[in-house]
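One chain of protein is taken out of this complex; the other chains stay put.
Each chain carries a letter (A and B) given by its place in the written order, and its residues are counted from 1.
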Amino acid sequence: MVHRSDRTARGLVAASLLCGATALGAVSTPVAAEAAEDDDIFRVGVLQDIDNLNPFKGITAAAYEAWALMYDGLTGYTAEDFAPTPRIAESWEQSEDGLTWTYKIRQGVTFHDGEPLTADDVAYTFNRIMDGRLEKTNYGSYVAQIKTVKATDDSTVVMKLKNPTPLMERLAVPILPEHIWSEIDDEEIRQYANEPDSDPPGGVGSGPFILTDAREGQFYRFTSNEDYWAGAPNIGGVEYRLYRNADAMVQALKNGEIDFADDLDANIFAALEGTEDIEARSSVYYGFNYLTFNSGAALTDGTSIGTGHPSLQDPQVRLAIHHAVDKEALVDRTLDGRGTPGTTVIPPLYPEHAEPDDPVTYDPDEANRILDEAGYPLGSDGIRTMPDGSDPLVYQLYARSNSETSQTTIKFLQGWLEDIGIDSTAETVSESRLYEIAGEGTFDMYEWGWVVEPDPDYQLSTFTCGQFSYEDGGTVYAGLNDSFYCNEEYDDLYEQQSTETDRDARTEIVQQMQLMAYDANAYIVTEYYDYLQAYRSDRFTGFVPQPEPDGAILFQYGTYSYLNIEPVTEENSSGSAAGGVSASGSGSDSDSNTGPVIAGLAGAAVLGGVGLWLFARRRRSADSDVE
Amino acid sequence: MRRASTVTTPRKLSPYAIARTRRKKSLQRFAQAFFGQPAGVIGLVILSVFVLLAVSAPLLFDREMLDITKTLGNESLEPPNGDFWLGTDENGRSILAVLVWGARASLVVGLAASLISMVLGTLIGIGSGHYTGLAGSALQRLTDWFLVIPFIPLVVVLAAVLGQRGLGTIVLVLGVTSWPGTARLVRAQTLSVEGRPYLERAKVLGDSDWQQMTKHVLPNVMPLVIANTTLTVAIVILSETTLAFLGLGDPFLDSWGTMLDKATGAGAASTGAWWYLLPPGICVILVVLAFTLIGRTLEVVLNPRLGSE
Partner (left out) sequence: MAVAAAVRAADSDPEPQRPARGGQQGGLGRFIGYRLVAGLGTLVFVLLFNFFLFRMLPGDPAARYRAVKSISPADLAKIRDELTAPLPQQFVAYLKDPLALDGISSWKGQPVWDLVQGRAWPTLVLLGATTIVAVVIGVWIGIKAGWNRGSRFDKVSTAVTLLFYATPEFWLGLLLILLFSTGIGFFPGIFPSGGVIDSGIDPLSFEGITSIADHTVLPAVALAAVYLAEYSLIMRASMVDELGQDYLMTARAKGMMDHMVRRRHAVPNASLPTITLIFLNIGFIIGGAITVETVFSYPGLGLLTFEAVSEQDYVLMQALFLVFTMSVIVFNIIADIVIAVIDPRIRT
């Protein structure tokens, strides 16, 4: 424990966290209550729980956001356009053959517990992932091409590769403190919660915020890291509050219980626009929704599986259906206009996006013409059959039970299919069930969505033959390929781009691949949806969009907004009112007023401890509530 | 053990004509008593209105109006106006049209599930009352046990377990879970009927169990069963609403419950779209109220023990 004289508050945090209940007996609760209303805590309402604070276990976007506060990656993404940017690695270089990468590790970075972050911690983190099993689930793709990782001295890490890969600039792997994680073995890690009261104490990273209190399903509190290497945040801390429905969250925003509401529905968003002191922001995003076809479900070994309708193996039928889908209507109805009709699987906000020259338009007549020409005759009941008169075109459709958009899209699809002589039955299932259905190939079409990373590799892999379903121990498991599109040429290009370290050359290949899949109608990308967020413009100002200028202002690849926002004061309030988000840019004078910060920290410390104490007492309090 | 089945006497005891007149008279008496109860009449009127609406739905609103691909020209979530008396939903459909068609779905679910419940409850109830041996007490135990299982969690879990989300599933789930109340009631009534002299006589005369139950017990428990089933319909409709709200209904079926689910999903509470939130809720309340009023009145009229009013 490193104490500095002017950081007594910090010391208190640690002390109270470690000593738990004992330290707290002395602290009175009124202080805690006061601190809870502290003005410089940035309170974010979220609809999705942080499913796990352990960076190897969680999967939700909220969890990734929390890890971004707690940890630094080796490299990062710029706010402007997601280009690779230094984080813990100050700089890097590759050898001529691209097989040796040398990273210069930033000096003077300390973990939250005061221990310095060195090249050893970086090497440890990567080796742990490479040697681990659970550890690979979230970060396996980053290390797939890495042979060895060694710290040659305190500030240098050398990685040797099997094959060259552009991913080496994209190593957004959270760097963990070796002195803590080495105490957690392969088995323990599966149960390790990584919370302050875990054993060993969890949450220790080098990131801009320090985890102080985690209450599953309720809230997560972080206090600012005053010693952060890139400059201390201008706010006292961050708190995520979990809401089960958007209505409740928006209410909380209006009532000033939270400062930021993430991931809003279009309807709710529309109602927020024009509300005093609330800035509603619609940002371009990197997610898309799509309709997939079962164009021939099979295992990786070629064995046919599933119950897909034979007609969908015909590209012309898929093209016809593509023509029958009115994407404008979907954007209008499912997104309230907050999005754009989709084309290819890499969204337009990325530089790698390819836009087809001659996109498929909404044209039911054309669709009918194509089907007639391809020889699918209309039966007497108005339903088309296979060319030989067998197998009426009756499709089994699925929608996701947790998504209104999904259900509405499928409802629309039913109507549109009817227009071109295709009958259908639709069913709603949970995402986990749909994942099974996809893997088993027991569907004809369904609706789902992808969220696309800055690096296109993963997304492109979803159309490769190697990602078909596979069988293990009598059970069929889904791969990533849920359209069962398979094309040798595409696979070759995939291999090419995955070793091409020149950004421009790679982009060219990547664009070619997108268009191939688009022309084959592997998917119908229905819409690129906007990301809808809202915040109290009377509370904080200085949000940084990613990408600039239209991107999201929170839940980014990075912590730009968290580091730049500051409480609205007399001086900066006029500016924020006028400029909103875009005016803020990177402009933030980081001379933090330490008074409130320390008070906030003290409060947070107390709260953290109280939280711990309560956690221990929760059962007792539950019992006493009965009376 | 109490049957003397050796003698078979297929002797008719009384001409059916007598019975028929008697029934006609008692029906008249019943009608008089029922219409003497204002609450019951109110219930009947409300219900009649909804049944009428449900039946005439295709005449009032073309089915096309429910097809969201055909309503793209309409504003979404439009407040009530001259064209759309109750406004539009998130897909630009007339809420009034969906509401009227929804009456069909809700009533069909309510009646179908109650029918299942009635048949199960009556069979098990009469069985457990009639058979004195192991079978009877087993049926009684079963009823008691099922009564202990909290209804909504059971319905929710069952619907979740069955996975499939369709009209049939919902009817089945609600039907097979709501019978124990009926069964217990029928059992009590069966016991009291069994003690009556004419049943003793039937036994002595060698009627089979089946004959005893269908000829003597069933007609006597039927009025009570009907009263109880009427109340069950109310519960089933409420439960369908709950299931749909929890996302366990059939989202492709436009029932009132689904409407409420969609309204919540569309943020009606926070956007102030009261015209989307209120009508389905009020319809549910009115129909449930109607069935409750009718059921309670039937109970009072048919079961003098309760009829202190």
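Assume a contact is a pair of C-beta atoms (placed from the backbone, for glycine too) under 8 Å apart; a residue touches a chain by one contact, two chains touch by 3 or more.
Predicted model, so just to flag it, every value in this text is computed and none were measured.
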Among A:Arg221, A:His309 or A:Arg539, exactly one should touch the missing chain; which is it? A:Arg221
Who touches the missing chain here, B:Ala57, B:Leu139 or B:Leu231? B:Leu231
Would you mind spotting which of A:Asp277, A:Asp423 or A:Glu436 touches the chain that isn't drawn? A:Glu436
Residue-wise, where is chain B in contact with the chain that is not depicted? 140-141, 144-145, 147-154, 156-158, 160-163, 178, 180-182, 184-185, 188, 227-228, 231-232, 234-235, 238-239, 241-242, 245-248, 260, 264, 268-270, 272, 274, 277, 281, 284-286, 288-289, 292-293, 295, 299, 306, 308-309
Over the whole complex, note the residues of chain A touching the chain we left out. 29-30, 32-33, 35-36, 51-52, 56-57, 59, 133-134, 137-138, 190-191, 213, 215-219, 221, 239, 241-245, 247-249, 251-252, 254-255, 257, 401-402, 430, 432-433, 435-436, 473, 475, 477, 607, 610-611, 613-614, 617-619, 621-622, 625-626
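The rule is short, and it goes like this: only the chains that are shown with their structure count from here on.
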Could you work out how far the Cα centre of chain A sits from that of chain B, in whole Å? 47
Touching chain B in the complex, chain A uses residues 245-247, 250-251, 265, 267-268, 270-271, 326, 329, 332-333, 336, 399, 401-402, 404, 407-408, 410-412, 414-416, 419, 426-429, 433
Chain B to chain A touching residues, read off their complex: 67-70, 72, 76-77, 90-92, 163-166, 247, 250-252, 262, 264-267, 269-273
